[in-house]
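Sharing a structure below in structure tokens format, with a few things to ask.
A single protein chain has been omitted from the complex, and every remaining protein chain is retained in its original position.
Then we have chain A:
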Amino acid sequence: MDQIKNELTHKSKASKQDVRGRTIAFICIAVIMLVVLSILFMITSRGLSTFIQDKVPVSDFFTKTVWNPSAVDANGHYLVGALPMIVGSFSVTILAALLATPFAIATAVFMTEISPKRGQRILQPVIELLVGIPSVVYGFIGLTVVVPLTRQLFGGTGFGILSGTFVLFVMVLPTITSMYIDSLKSVPRFYREASLALGATRWQTISRVVIRASVPGLLTAIVFGMARAFGEALAVQMVIGNAALLPHNLLSPASTLTSVLTTGIGNTVMGTLPNNALWTLALILLVMSLLFNLLTRYIGRKGGLK
């Protein structure tokens, strides 16, 4: 009797185990949440200290063009104008996305609409390999092939936004392509059938029905590609020339947020303004990555296929 009572009023071994397992699994999730929260908190608090502790006006930071954090100008203001890096980052990102999009559309359309079999056999591995090549290898090839080529074709030193664009183009191409393939695949088959049955050619079907129906997916893919380009550090840093000057054309040496960060953070002392200013750049990177994230969410919610 006691044993039955015990079994009825107490948890069984299996049930205890279940609770334990569930708790362990939840702790793992909590660890990830904690990591993200502390990343957001630490980078934000470090990044804001330029404005709070060193009292640099926010407007100066985003609009001035002279970046020399260890010096002050005639009025005693720190020379921390981050505009050159912001312009550099945005120009390589946008140019690379613009250049990559036609290629990504063509590759994705080829794989889903024109020749799925050959696409699967040849292009799938091509995309996977392009994703797999490490970014330092892209940087190395950029340095030994793209930079000299740019120098010969367009003049200048070869280091600059144009070379950065070429390197990033190859790096974001597979990201945009593989995401766009998924969205093309989710276009219902009867859309195509209906269009072809109306007598449309394959290209008419592709351009006016399939691509039209997958525009939100394409936009999401491009934003993802841009996020990758914006955050890419070493490959860009190796080919862009690392001069914190406002670029006046595509061939003059420039710099991006990431390139200044990778070269600078080891050479500054914690807690000083030159160091804080770098953390502010990291904060801009972080905020941009969050914005890209929000943007893809917004596009997905607004334009999903119904």
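Everything below uses one rule, namely that a contact is a pair of C-beta atoms (placed from the backbone, for glycine too) under 8 Å apart; a residue touches a chain by one contact, two chains touch by 3 or more; residues count from 1.
One rule holds in what follows: contacts and distances are computed from a predicted model.
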Protein that the absent chain corresponds to, by UniProt name, given "N-methylhydantoinase B", "Phosphate transport system permease protein PstA", "2-oxoisovalerate dehydrogenase subunit alpha" or "Phenylpropionate dioxygenase": "Phosphate transport system permease protein PstA"
Of A:129, A:194 or A:215, the residue in touch with the unshown chain: A:129
Contact partner of the left-out chain, one of A:66, A:246 or A:265: A:265
Selected residue (touches chain absent from view) among A:145, A:194 or A:215: A:145
Residues of chain A in contact with the chain not shown: 14-15, 17-18, 20-22, 24-29, 31-33, 35-36, 38-39, 42-43, 46, 102-103, 106-107, 109-110, 114, 122-123, 126, 128-130, 132-137, 139-141, 143-145, 170, 173, 200-204, 206-207, 224, 227, 230-234, 237-238, 258, 261-263, 265-266, 270, 279, 282, 285-286, 289-290, 292-293
